[in-house]
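Yeah, one chain of the complex is gone here, protein chain that is, but the others are all in their spots.
Letters A and B mark the chains in the order given here, with residues in each chain numbered from 1 onward.
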Amino acid sequence: MTAETIIQSLASGLLMGLLYGLIAVGLALIFGLMDVVNFAHGEFLMIAMYATFFLFAFFAVDPLLSAPLVAAALFLFGAVVYLLIVRFAVRAKANAGMVQIFSTFGLAIVMRGVAQFFFTPDYRSVTHSWLGGRTVSLGGIFLPVPQLAGAMVAIAAFVGLYFFINRTDFGRALEATREDAGAVALVGIDKNRVFALGWGLGAALVGLAGAIMATFFYIYPDVGASFALIAYVTVALGGFGSVFGAFAGGIIVGLVEATTALILPPSLKSVGIYAVYLLVVFIRPRGLFGSI
Amino acid sequence: MDKNFAQRRRRDLVVAAAFAVVAALVPLFVKDVYVQNIMVLTLMYAALSQSWNILSGYCGQISLGHALYFGIGAYTTALLFTKFGVLPWFGMLGGGLISALIAMALGYPCFRLRGHYFVIATIVIAEIALLLFQNWNFAGAALGIDIPVRHDSWLTFQFTRSKLPYFYFALVLAAIAWLVTWWLEDSKWGYWWRAVKDNPDAAESLGVVVFNSKMGAAAVSAFLTAVGGSFYAQFVSYIDPESVMGFQFSLLMALPAVLGGIGTLWGPVLGAVILIPLTELTRSFIGGSGRGVDLIVYGTLIVLISLARPEGLVGLFSRRRKEAVR
Partner (left out) sequence: MTPLLETRGVWQRFGGLIANSDVSISVGRGEIVGLIGPNGAGKSTLFNLIAGVLPPTQGSIWLDGEDVTRLPAAERCQRGIGRTFQVVKSFETMTVIDNVIVGALVQTTVMREARRKAYEVLKFAGLAGRADVLASQLIPSEKRRLEVARALATEPKLLLLDEVLTGLTPIEAQKGVELVRRVRETGVTVLMVEHVMEIVMPLVDRAIVLDLGKVLVEGKPAEIVRDPKVISAYLGDRHALSA
């Protein structure tokens, strides 16, 4: 193992990590807002990837262009999921935690079924795109362009999210609602509207991630499941509800995965991520940046 | 009032016995192998979900990684039998004990975690075990273990000609899991568990050792789950990591209890009786060629039941609605 291969894999780990952060941040946002974990998060990613694929296959829209469209579509989808399902789940009088887990989990199963029914279980891929298949060389390190673009989109999204939460009225309403949902009702903020928009925003972010990932991953009905667990670990590692934590968590997960792949056989690369998660929460039961 | 309570406990026992007798007679009339297969699975999931319910329902520590214990039960039995010629009956006991020990060893660090951090830890640990088994050559790695079938015998617990022995064993298993729950429900442990679930701080102030309560629940729950896994290995006579340790198994174990009524005596049985036949039937009749309709039906059902009856379906059957909630 040379220094070069180590740097090479750490660099790609970092890029992948930023993308993991982007996948996870929507989950963190929703959790921070209303203490709900969306167990269909992976399926949100899956439909975003399919949407990108079909825009490409039927209308020849490049994923880079369709990303905003997909994000907008996912925004609507997220808001609708909140209004139709989650709104009722959080009202449950008994077993509130369970109801949240299993109502969103049931949704995940339905979404997988729908994907199988309409799109068949076949593996799809965006065969050629502006980004796909290219690499750039930076000082002797080769970086795949799709991942590089994904990382840049992720950074841009995080910067945008930061300004959005801190500088806009809606961002402030979001913050206020997450701090005290009861009190905001008194000052005339409609809690349901904020929650629906929060779900929309969370879904839009994972939509963005899905559009980028469609350029370099196979697309099939179960694709979300493998990324969902990574997203949960990412969010928990950073500390549930912390948007910054998801960003940092993503980078850690990406680097740990790359490092594990250097040491252990490729089939065991996720073991490193899982082990680091356990190590972190055993020492800090609220994750790295969690305060709740 | 004390008399009411004792009466209710006795009535639960009588109803359970009646169910068991009726269930035992069913195969006399139902000869169809396909249907018998569904009945075996239903009983197995009733037993598994009842075991899961002890840790997650009564004690409130939601585990979505019980496939770990199921898999350990299956693998212990299969490995001991194929590599060392140890009879499955001992494998069953051994798998149960190993699982209980592992559950306690894992519980030691994990029970400090709360809420989602705990749930994700359970998923992640089962996933690590899955990956390790997929790479463990002695245990057949990803290909798993084919248990050689010799001749029908209770000694080796193998039956090729008829499903009935499996059916009766699964019935006994479900009955044992139910009885254990019934017995623990009105014991110090049962009360400790429910107190820990509702409010650990208050429990601690009343002399409940919260940590020990969780450890006890984990051990019992893991033991019973592993016995179910051992049974499954013998029943299908072929196991591989994905088919006994996959995440979907953890969910399949939890679902009957959640839909039937989590933390209740009858919830898991009721949930399994409704859910498992439904899953199998949708899969066979409308799920053909991977069209996914079975998933749509199944998923919709989960969403609707969890939204409409958060306390579980037992609420529909119980005249004492209030008690069903607990």
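Methods note: a residue touches a chain if its C-beta (ideal position, glycine included) is under 8 Å from a C-beta of that chain, and two chains touch if they have at least 3 such contacts.
Since we're looking at a predicted model, the values are computed, not measured.
Although it is not drawn, the missing chain touches B when the whole complex is taken into account.
From the set B:W192, B:F223, B:F247 or B:W266, the residue in touch with the chain omitted from the display is B:W192, counting the whole complex.
The omitted chain makes contact with just one of the residues B:V26, B:L101, B:V149 or B:L206: B:L206.
Although one chain is not drawn, the whole complex shows that of A:L10, A:A94 or A:I189 it is A:A94 that touches it. Where chain B meets the omitted chain, the residues involved are 1-2, 5, 186-188, 191-192, 194-195, 197-199, 201-210, 263, 322-323, 325-326.
We take it that only the chains that are shown with their structure count from here on.
Taking the mean of the C-alpha atoms as each chain's centre, chain A and chain B sit 32 Å apart.
Residues 31, 37, 85, 88-89, 92-99, 101-103, 105-117, 120-121, 221, 225, 229, 232-233, 236, 240, 265, 267-268, 270-271, 274-275, 277-278, 281-282, 285-287 of chain A are the ones that touch chain B when the two sit in their complex. Residue ranges on chain B touching chain A, taken from their complex, read 62, 109, 112-117, 119-121, 123-125, 127-128, 131-132, 134-135, 247, 251, 255, 258-259, 262-263, 290-304, 306-307, 310-312, 325.
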